[in-house]
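Dropping a structure here in structure tokens format, bear with me for questions.
The complex appears here minus one protein chain, its other protein chains still in place.
Going in written order, the chains are labelled A, B, C, D, E, F and G, and every chain counts its residues from 1.
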């Protein structure tokens, strides 16, 4: 069993960290995992992305052309990656930063106003956690609990006080996704 | 037909120039020729040598292990090159700088006091020309006349006044060699 | 009486760095938080009267995003000596 | 009275460069044209009296070929103050 | 040691620290900066030597000097920086010193880009510097493998007085994987009989790569070649996947090897009898093993992130034992498993025949006008 | 022009002048100093550019800059200096510029010595710099041939926007032979559509080797490879001697080729049916011709002044069409014809069989205890 | 107010020698300011047509996208050598290099010193931002003592990592240098002085008066970890004391120029 998840957005939206948290959670559950970033001399205004591969056996390619799951946090990323999601896959879209709906009908799309929910929780940097929560609500690889445990285990000590809000963000994201799916 | 001649001596004894003059003469006679120097960061006190190959057709190796002719201007060169001369070959030894006779009996050896004869002529730098003269006295490749013509054609203008003494040196060397050979 | 001036900020170039804002002597520039440029920046704009057309903003702008205008005032006829 | 000195030149090292000759204050060194070193140089040697053992020759010799000796003279008893 | 998620570059740097690295000298260049940055923190805090050199020339010559003392030393760089090190590498080889070098390859030629590539294979394996010498070159395909090979690289370098290179590309340097790092080994300054570390009573020593007397230089060269023969006998490393009953063998090293693995699995799932041979030591090259393999399979496919640099070594090993095909991506493009799968399917459908030039056929396919 | 006795290095320098050389940038290194020295006189007196650079890095990058303007430019060096130029060479290749480089090889690795050698074959032919690129490499065996190849090198470099290298060794650089130099060609600054020589009214131009977008970098790479294919088709050069009825073929380039010629003649004199194939362009390599030749002869002997660097290219070309033997001398040792004759006699007596590793057999012979 | 916006009233607009490509620099990065000043000088001197620029490897690697002149891209540090090659075969063109502190003062030390020593008739614009911007903020040869960078995480320790190099002072010791000054880009007055210096450098070249270099103190808010506006203050407070502004070498022939 192998799943690949792509995260993409502006630098500063926390997509790299989101991917890493997912990778930690997978590792802690005894899975094989790779986290592969885009890297480059991209200055402000550039987009960033990473791909996480989670598997039961030794992972071959850390990159895939058509991931079955993608989280896109802004419009350029939606434009670029929507066409690439594998048929039957999942696409999480940060509706707060995107003014159009998705175009594919062969994949499950969740539009979630991640920034707005994050502001509600009281920390706008949490949009990435909300998006991951939504992702987990649609994928059977890991649970929100696994993610929360990974956050707890790997977040540097000085940030530990932020954990409760992170948990809340994950939960809200997952709930939102479930609700939206059941409406579809 | 191909002949190889080795010239060896101290830096400053004019062995490189001697080889070059021979090469010029060969070229002017329409022969194929190569002149190959030893080269290196040799400081004062080092030895220098060059090998001239004269042939009728395109020359392969510009180096040979056992030249049929050698001109050695000092003792270290005699020690080093005497054993290498091809059986039946010719060895010209500058007797002014060497206090022993040659050891091989399968080659023709000419002992010629080149420095002394040069001083007689009045220019001690001419030892090399005397040695070449001796060489030509023993080899049938080129004549003293050919050499003289080459000197005349290729010596830089400002040195032209030295020509007569050079001619004399060549001649004396050749005579000496002939005499010595007829005595052998 | 200060010269009357005006600036135009080109969204294509402006990156919202605020150098012009901090350098403008009469402090008539601010970031326009209502708009995002295509690169995702809040661009600078002039938001109140008082621009003298001194061009200091343009001088400090690293992105050559600013065009400056100043009303051509006739030089006052020199007082009789 | 000048100190009495002497030098020895080691043929193994001397290259006949003449730097010692030109530096020696009393000019007591010359090249020995009678001999050639194994490397083919005429070595320097002391050829007349007058060496003071000042060691200037050794100081300038690039090949550390020179050994210098100077007679140890008792320091004259200082004149009573 | 528990597994932790590590970035490739940082894991390699920490593995070197734990292997007893005594001195690191390097110059920033993407995509290997994290090695230098990690060590800029770790080495001084452990009281070991770290210098950000003025350039790659400085770095390789600092490593050269430090290696002369018998210390365990390393430098790292990426393609253009490696080119600048070629003179120094040749000197180190000529002086017979143990040095570890990490090359995190990027797209070229020239300034190129910083994307993953395998375009340095030839300059690393076949001697980008002057003269005859052979570095030991280990090409891991995962971060764990890289971490395991780092101490080995030091050990081999010191055993054979040879340069040992860890050859990876930007993707291995930049990605993260769970890794178990080795325990910290103590630093032991070995008392080599050749090290120039101050005479302190013993006879003085000299280390140099100059041999003006050509016969002696030839002897040195022959000694290096004999040693290289020994290395070729003892130090070949590789990994095989699904080759037992394979009719097609894919050969790829490092990242292209692991991407090929995905393609091989997908092909197996489609019933194609295929396996993967992944050289770990690309120098010494597993020529004998590949030759044997060639005798067992119907065809072979070499996959690289360059224009077929390792392909030549495979061709030399295979001769005409099996037909060969090639697939490469260039200039920083990383192939997807699907592309390789496509090649596999093509080969499975129309088995290639012996002969011809696989790189030429590939180039024709790559540059054929798109339909 | 009448024949004159010329020293190789000086003849090459003068040939470049007559070929319209507009700028030379170099740094002293034995055994190629006479090239720089000759041009230090000639270029200024003709009002052309000459700079003794601060280093080989400076030199190759000066040449790089000057080439950008469309001027006919050249540098020269010897092995360690060539290693230092590898980054620049890769940049020039990536920027697709015409540059001529003379490499007068000496013994290595490392500081080595200044004696003649062919130890740079791999670094020159197979890319000592990073990334995929191929220089055109011409290896003359005599001074006349060198002089004739110099203008050709410029023409090819400019035709294909490629680096062209004249690869010789110290002996060709230092020896004298009668030479007929070409007439002086006028300097013509071509108006290339890519040259950055100041816009002067036209649209500005940029020359660079950076392509951050990997797909574009891949296109550049593919373009270079296509062009290389064209060069391989059009620009192979070689010379054959006594091959018509030969049963043994000797292959050697440059000085080892001409030494082999003497051995071949001596062997013919002994009735051995033998000939010589001498690649003149070692890159593009005359692989097809050698493959054909392999089909005609009973065995082949490769001779080099290195440990078998060209041998690999021969092996690739020959496959198992003919048994191969190798003879090399290393580190500045120049083989005598007699040694090669000995090898020929050995082969003539006991014809080798297919397979095995010729370099390994050679090494065993070289290091066998002397009886 | 926009009645003022008429062609006659135009006081400042983007220089003609600037292309219309937005730069890739971070917001507030004074690399942009330096570029603009160079373009303005080209406009004033009407020389863009004859200029060949040499871009460095560093954040300014794409400088060639922004100035409307011929351009080449050098290897890291080798811009002065490349410029030498160009100038020697095209002596009547205007050749300049644009280099960062890593490029010019670290890996390219040999090339810049020798270009200056040769009195190579080129102009060098040297952007000293005390850091390696492009590669992610490592220590530069000009990094200040105690300054934290990604390769001096505890602050530059002068005992282990040495002292900042003052290039203008160093190159001023060379006879071949005609014009060597240091300016700063942190405020309007200094920006004006910088421009004047850039102009003088190109005038020096135009008249064949030898090597010219303008060292410009420049910000790197990303590398320094402060906001663009703060970076100006940081420059003034920390960099200027370590790198005093001033004229380090003005050959008499250059001093005689009226700019």
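In this section, contacts are C-beta pairs under 8 Å (C-beta built on N, C-alpha and C of every residue); 3 or more make two chains touch, one makes a residue touch a chain.
All of these numbers come straight from a predicted model, not from anything done at the bench.
S.K.: I'm checking contacts with the chain that's been left out. Which of E:57, E:290 or E:347 qualifies?
M.R.: E:57
S.K.: Touch as defined at the start, partner being the missing chain; which of G:38, G:113, G:134 or G:254 qualifies?
M.R.: In the full complex, the listed residue that touches the missing chain is G:113.
S.K.: Of the residues in chain D, which ones touch the absent chain?
M.R.: Interface residues of chain D facing the absent chain: 4-6, 8, 10, 12-13, 15-19, 21-23, 39, 41, 46, 49, 51, 53, 55-56, 58-64, 66-72.
S.K.: By the contact definition given up top, give the residues of chain G that touch the hidden chain.
M.R.: Per the touch rule, chain G residues meeting the hidden chain are 106-110, 113-114, 117-120, 141, 158-159, 161-166, 169-170, 173-176.
S.K.: Please output the residues of chain E touching the missing chain, sorted low to high.
M.R.: 22-23, 25, 49, 51, 53-55, 57-59, 61-69, 71, 73, 87-88, 91, 95, 196-201, 204-210
Just so we're on the same page, only the chains that are shown with their structure count from here on.
S.K.: With contacts defined as at the top, give the pair, E-G or A-E, that has more of them.
M.R.: Top pair by contacting C-beta pairs is A-E.
S.K.: Take the average of all CA coordinates in chain C, do the same for chain D, and state the distance between these two points in whole angstrom.
M.R.: 85
S.K.: Mind checking the centre-to-centre distance between chain B and chain F? Centres are C-alpha means, answer in whole Å.
M.R.: That gives a centre separation of 34 Å.
S.K.: Which residue numbers or ranges of chain C touch two or more of the other chains?
M.R.: Within chain C, residues 15, 39, 41 contact more than one other chain.
S.K.: Out of chain F, which residues touch more than one other chain, so two or more?
M.R.: Chain F, residues with two or more chain partners: 57, 87, 91, 95, 113-115, 208-210, 212.
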